[in-house]
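Below is one structure. I have some questions about it.
The complex appears here without one of its protein chains, the remainder shown in place.
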Amino acid sequence: MSDPNAATTPVPFRGGGFKPERIRFVGLAVFLALVAIAEWGTRAGWISNLTLPRPSDVLSTFRDLYDTGLLWKHLIPSLTRLAVGSVLGVTIGIGVGVIIGLFSMVRAGLVPLVAALFPIPKIALLPLFVIWFGIDEGSKYALIALGTFTPTVVATYGAVDNVDRTLIRMGQSFGLSWWSIVRKIVLPGALPGILSGLRISLAIGIILLVAAEMLGAQYGIGAYILEAGSLYDLERLFAGVVILSALGVLTSAVIGWVEKRMLAWRI
Amino acid sequence: MSDPNAATTPVPFRGGGFKPERIRFVGLAVFLALVAIAEWGTRAGWISNLTLPRPSDVLSTFRDLYDTGLLWKHLIPSLTRLAVGSVLGVTIGIGVGVIIGLFSMVRAGLVPLVAALFPIPKIALLPLFVIWFGIDEGSKYALIALGTFTPTVVATYGAVDNVDRTLIRMGQSFGLSWWSIVRKIVLPGALPGILSGLRISLAIGIILLVAAEMLGAQYGIGAYILEAGSLYDLERLFAGVVILSALGVLTSAVIGWVEKRMLAWRI
Amino acid sequence: ANTKVTVGALAFTSHAASFVAYERGYFAEAGLEVDFKFFQAAQPMAVAIASGDADFGVTAISGGLISLAEKGATKVIGGALSEEKGIDGQKILVSDAAYQAGITTPKLLDGKKFGITQSGSSFHYMGAKMAAAEGIDLNYIPLQKVPAVIGALKSGQIDAWAIVPHIAKPLAGSGAVHIIGDVADYIPDYQVTSVFTSANNAANERAKSAAFLAAFAKGAADFNAALVDKTAGDDAAEEMVKLVHKYVYADRPYDKAKPGIVNGAMRINAGAALNTTSVKDQLDWFIAEGLIKGHITMETLVDPSYVETM
Amino acid sequence: MQLILDSVSHRYGDVRVLSDVSLTIPEGQIVCIVGPSGCGKSTLLRFLGGLERPGAGKVLQSGPLPDGCLNPLTYVFQDFALLPWRDVTGNISLVLEDHGIKGAKAARIIDDVLIRTKLSDFRNALPKQLSGGMKQRVAIARALAVSPAVMLMDEPLSALDAQTRELLMDDLVSLWTRTPFTAVYVTHNLAEAVRLGHRIVVLSRRPGTIRDVVEIDMPLDQRRAGNPTLEAHQARLWQLMREEAEAADKELSNV
Partner (left out) sequence: MQLILDSVSHRYGDVRVLSDVSLTIPEGQIVCIVGPSGCGKSTLLRFLGGLERPGAGKVLQSGPLPDGCLNPLTYVFQDFALLPWRDVTGNISLVLEDHGIKGAKAARIIDDVLIRTKLSDFRNALPKQLSGGMKQRVAIARALAVSPAVMLMDEPLSALDAQTRELLMDDLVSLWTRTPFTAVYVTHNLAEAVRLGHRIVVLSRRPGTIRDVVEIDMPLDQRRAGNPTLEAHQARLWQLMREEAEAADKELSNV
């Protein structure tokens, strides 16, 4: 449709790339490949059985666990501890975080405290927790609650800070009460940040299960792992670790689902 | 300057608030108040000496540590472990994270793996680490490296994903080579996210010091804390915890300083 | 009129006296309704007694126990396991690598790595006493838990350790480690474990504590007769092993568990008598090592009013 | 109701933003405020709405409120300020709830303002589903729902593209023509100013002072793009502002 007086060439393409694409099943393939290599290595002997358990043995350990009903006997106390502890830690954390976000005075007083609390290893405090909360479930709940509390606080007040100030000014300009603004603007606006903080908090909660069950727990995935570890029973150790890892992936998926449902309004 | 035919009243004020203000010294005051209460309680006896050590005793324990030179004897191995382990974990983590961020195939393969690795409690793997890396420094470095690796990876590929795509398209539109784009656009653009991920990674590194020093460490803050815990020596336990907490606050401050210097271009 | 009592225990043969007293109804006879609470390690058990989560426990005299006593939380009220010449006691072990390198007596351990669970643990004490007697220096490696020490010793990452016979013998049997000495040679009449309770029980619940000790002593007598002195005959021994097997190595078949239980049988002091000389020696050692505060005395740690002392 | 600024001055830290501004907003008129970037237009508007207090001077209101007025001074923001988690109806009912207006009464008000802003078909849409123009219509509907005495509009069209801007200007004109309202309209856009303003206040570069006030007599509904009188006004305003705008554009901010 035109008459170029010189050579006509297509415009060279130089775009594309730098855009993450979803490729399905590669993750699964990598995972299966790793398992297969471990199986092969342990069977062929070039991976010593001190180094890694044979994946099929881990699987059969897991099946034993399931068949004997021990799986539930270990899983249920752990899930209870995780649930109670993290519900405690997360709700108090969100409450404190919102208050820090709203009141400069509280912020000035508590933020340094939380920052100082964060890098304290919770296992270091185990002996104290026994005195404070006893050796029964109390100290386990408390440990998980403390572990989930600090990251939740940090995520929550960050989320409150990130609520679009123009929305708040809008609320004020329409004469909304302070409480209305908090309830209808600040809290929903902070929700995405709080939920993504929850991801980290719950992962930490799962990690702390093992520490919590160091103390006087007969049943529980953490106790199971500890026992297996101290007996150098790698099959059981890995079975337990796989359960925790699956638990972590699962909670993360649940949060993803909640986000999808509750935050459908996001762009 | 006008003649209103009705009552002239000032426009009511309804703005303000919802803006975090910096109030100095409140944090310090809260901290001092807590210490004072603890001191008072332990002296007066309504806080049992099983529950909390007397702050002044903790201080004098700390002074003893310093005077005897034991402080350095414990601190230097711990700092070395932290440094070696986290440098390993963080550099490999940044490398892997950038590669995940750039290549969809790698992302599909590794992201699920990292997600599954994240909720695994590192103390659970301690027995394995001993087999893999021995009870000397190797296993301590490895533990801290693994602990800092996963959060660094997650933060890094998130940061790479968040690099403004228009900047990348700009680079392509000017015919910049792939490597130039990565070096001059992607990496500097990801730096803020990587640095803020580093905050978390290093906090985790500090937390893991205790776990790392569970096995075969004669000196180190973690070993010191564990020993104090098993001797139920609350003064020493708290002295150790305070050191770790200070270490955490310090690293966070250092990162803040680095951010201020390297990210001066941010709005 | 049964008094409810919580007894802290580890699933070890050294706690057998309590198990026997429970199974044979001695506790019930003494008017105690006993509830066992099992722990993975001695340290949390001591803390649990201090916090009131458990009433009585049996454990080695560790730095943690002394510290809790110093804080007015716990008291030692009786003795349990003892080293005794002639009865198989705790052994000094070396790794195969060290053995092959020519370390065949404790004297040759100078500068070697000696495994302990924690500073201030009984392993630390045994190593230190042995080293002092031999005039050598040891390098103590804390590994938190017994199984970790075993692993490190087997793989040659540490050179030596000292441990009760029922663990030492099977290990030596496998050839991975070698027994090179007896702890009893260095610490004669060593009071390995003791019975302890909260300071409140010791001072204000005398009847309960005395009842516990009495029943405990009965159990200990049965145990000694069946497995240590072997005066009760083979049937009684067999029965005793079966009883203990309910609590110790419960996850192993009886045949496999039996040697462990039999080998682990060390004397539990008659009448729960307490060897205060040995306790004093241990206390002095802790103070000398700077593991505990220097002002702690025997009175702080021990309530000698319940049992015979030696 | 009318609003009165009485020699208002303000500074933020070391920066003097406004200096001795006195101005009356007469009832039933649209007053446009134009001026270079950073001269304090938005600040002035915040003072007028009581969202901020001036360092010196007074901000006064006088005259009776219109009937049923729930929120006398009501903003329309540049970036719409819609709650993304509420749909169109929810965003409007938000400002009624605090006045205890619920149920049928609220529904009546909402229906009315949705019709006036031609939004009736979109009542259940979330903000993310709407184009920029539609979002600003929702914001205007929300402002209308509280029957304001004065509308305070801070560059309400500047986040929209040129074509949508045209469409919304027409809508504003027809809204005003049907029931005249009082408004302060801040803009950078001189074409908008001459299209919508009964009176155009030109501010100088920071610290903002009033350089000129231009009155345009032509009725709003007769103003069309390309009208020579308006073009003349616009050209004159541009002459007044060109230098200031150039200077403002070249200012380095020391963040």
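The chains carry the letters A, B, C and D, assigned in the order they are written, with residues numbered from 1 in each.
Criterion: a contact is a pair of C-beta atoms (placed from the backbone, for glycine too) under 8 Å apart; a residue touches a chain by one contact, two chains touch by 3 or more.
What you are looking at is a predicted structure, and each value in this text was computed from that prediction instead of being measured.
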Could you tell me which displayed chains border the chain that was left out of the figure?
A, B, D
Selected residue (touches chain absent from view) among D:Gln2, D:Ser147 or D:Thr187:
D:Thr187
Can you work out which residue in D:Leu130, D:Ala183 or D:Val201 touches the chain that's missing from view?
D:Leu130
Of the residues in chain A, which ones touch the absent chain?
1-2, 4-16, 267
For chain B, which residues touch the unseen chain?
164, 166-167, 169-177, 180, 184-185, 188-189, 263-267
Across the whole complex, the chain not displayed is touched by chain D residues 36-37, 121-122, 125, 128-131, 133-134, 158, 161-164, 166-167, 187-192, 225-226, 228, 231-232, 234-235, 238, 241-242, 245-246, 248-255
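Note that only the chains that are shown with their structure count from here on.
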Taking each chain's centre as the mean of its CA atoms, chain C sits from chain D at a distance in Å of 84
Quick check: what residues of chain C touch more than one other chain, meaning two or more?
43, 47, 50-51, 148, 151, 155
Multi-chain touching residues of chain A, meaning two or more other chains, are 50, 126-127, 131, 169, 172-173, 175, 226, 229-230, 232
All chain pairs that touch each other
A-B, A-C, A-D, B-C, B-D
